[in-house]
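For chain A:
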Amino acid sequence: MILPALIIFLLAGGILAWSAEKINASYPKWIALAVLAIYLVVMGSLWSAENTTALTGGSWKVHFMKPWIPQFGVSFHLALDGLSLLMLLLTFFLGMAAVLISWKEIQNRVGFFYFNMLWVLAGISGVFLAMDLFLFYFFWEMMLIPMYFLIGIWGHENRRYAAYKFFIFTQASGLLMLLAVLGMYFVHGATAGEYTFDYFAWLGTPLSTQTGRWLMLGFLAAFIVKLPVVPFHSWLPDAHAEAPTAGSVILAGLLLKTGAYGLIRFVVPLFPEASHYFAPVLMGLGVLGILYGAILAFAQTDIKRLVAYTSVSHMGFVMLGVFAFNEVAMKGVVMQMITHGISTGALFILAGVLYERIHTRDINHMGGFWPQVPFMGTMGLVFAMASLGLPGLGNFVAEILTLLGAWQANHTLTILATVGLVAATAYSLRIVQKIFLGKPEHHYTLPDLSGREKLILVPLVVAIVWLGLFPQAVMQQVDQPAKAGTAQTQVTTSGLLVNQHVKGGEHDPK
Partner candidate 1 sequence: MKELLWLIPAWPLAGALILILGGHRMSRTLATLVGAGSVGLSALITLLIGFAFLSAPEPFDQHLWTWMAIGNFQPSFAFHLDALSMIFLFVITFVGFLIHIYSSEFMAGDEGFARFFAYLNLFVCSMLILVLADNLLLLYLGWEGVGLCSYLLIGFWYQEEKNGYAARKAFIVTRVGDTAMAIGLFILFQTFGTLHIQSLLQQAPQAWSVGDQTALLVGFLLLGGAVGKSAQLPLQTWLPDAMAGPSPVSALIHAATMVTAGVYLIARTHVIFELAPQAQLAVGIVGAVTLLLAGFSALTQNDLKRVLAYSTISQIGYMFLALGVGAWSAAIFHFMIHAFFKALLFLGAGAIILVLHHEHDMFKMGGLRHKLPVIYGTFLIGAASLAAIPLVTGGFYSKDQILWLAWAGERGNVLLYLAALFGAFITSVYTFRMVFVTFFGAEHSHVSHPVGKAMLTPLVVLAVLSTLAGFLELPHTLGHVTIFSDFLSPVLPAVNVRPDAESMELLFQVIAAVVALSGVGLAYYLYVLKPDLPSKIKEEIPGLHHLWFVGWGFDALYDTLLVRPFVYIAKVNKHDVLDKFYTGLVTVAEFFHRALAYTQSGMMRWYVMGIVIGAILMLTIGLIL
Partner candidate 2 sequence: METVPVESGLLLAGVLFMLGLISVLIRRNIIFMLISVEIMLNAAGLAFIVAGSRWAQADGQVMFIFILTMAAAEVSVGLALILQIYHQLKTLDGDMASKMKG
Partner candidate 3 sequence: MHLTFYVASAIAVLSTIMVITRYNLIHALLYLVVSFLAISIVFFVLGAPFVAALEIIVYAGAIVVLIIFVIMMLNLKAEAVEQEREWLTRKIFIGPALLSVVLLAELAYMILQSRTTDFNAPMLDAKAVGLSLYGPYVIGVELSGILLMAGIVGAYHLGRQKKKVVHRFLESTEE
């Protein structure tokens, strides 16, 4: 029951926040914060829960199922395993940071803002939990519209354009996924005789080579646009740059992760043959993203655009790792999802904090801020280092594991990806240099971080360092005891591939 309650209370919290605005304009933020804090604690309590519920394709901590539209085989099916749990924790953690950072930034239509924020988070939570593809699509679209409002209403100067662009990109790609979902529904129905959208039923559906590839491309379209992968990335810099700080944090920290999550949870397990077939191309796109994003990031002068392009670069590692098909890389990807969420979220928060003070995002108007804001500078340094993959911080673990794993799959691409680390150094150091170092030529009155801002950033620093030194605690969550008889399969996160591959082998038509 905890899973549907989770989503329902987020939605209810959103409505409550909206209506509470009429009583007092400061209620919505408190409500949002409280809802998220409660859920962070609730999710934390699930941390040590055993994966007891046995379902096809691994075992799960919590599981909930109710028929929804039984005529079409649609059910309200939620399940939580280690991966989902990690993603949810990240969701609520960053959600709280996003609420706190909007504390003063958002002054108009406060209630509606927090309503949208909670609804986005509800959609994201749903995406991480849904085990029914119809439901999954439902949540996938549900997170889109509040996000559109967040960008379009509270964004910066060019917000309309950015919001449209974001919406059109994700919506168009989402429709392709809908097509693929329906295609899979009918293909599965025709072979299994039972028309259902259930994920577990779909696992191991025998697909002809052609069908599998086309259906996979449909799913892939949605996920790689969301991730995003070059050349489908161009919505991201605009959306990130124009969104309010909280919007950027949620976009970079969470929305992009839904794409990665989709790849891990759906694309690879449902279409093992097609995934292997396309793997070199997709890894290549990942590497292209790493390098291209890094070069673009280096050129930007708008701090938020810069950070946005670093996201493109970092998400390339996800592509590289997922399609390397081995456990090391897969764990790297999971780590990358979490650490990137934290480090990029933090960089956006810093950008927002700076914007609040000096009302510009142009780094040419910055420089020499260190003496005035040493604390902020230290924070900036830490997260810049995280973004360049400094060992000891979480991102390093993610990147090195991804690369170690990817090396087994493809040497050339891994070398190119490793070169990307040098480029990452270039842009990360540029951030630090342009903002905090150099001569203070522009005269701003810059108070250092306030207590509230410290409250946001310090936990993020702690988290990123903790992830860098003790990643094992997190990686255990996606551990699955290797199952007997799967020697030839490539084990990955949550054992998703394990079953799948064996089953696929049995029916493989060609």
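Throughout what follows, a residue touches a chain if its C-beta (ideal position, glycine included) is under 8 Å from a C-beta of that chain, and two chains touch if they have at least 3 such contacts; residues count from 1.
These made the cut because all candidates are chains of the complex that A comes from, given by their letters.
Note that the structure is predicted; figures quoted are calculated from it, not measured.
Asks: Sort out for me which candidate, 1, 2 or 3, comes into contact with chain A in this complex.
Replies: 1
Asks: Considering the complex alone, what residue numbers of chain A touch candidate 1?
Replies: Within the complex, chain A contacts candidate 1 at residues 165, 230-231, 233-234, 237, 292, 295-296, 298-301, 327-328, 331, 368, 370-371, 374, 378, 381, 385, 390-392, 396-397, 400-401, 403-404, 407-408, 414-415, 418-419, 421-422, 425-426, 429-430, 433, 436-440, 469-472, 475, 482.
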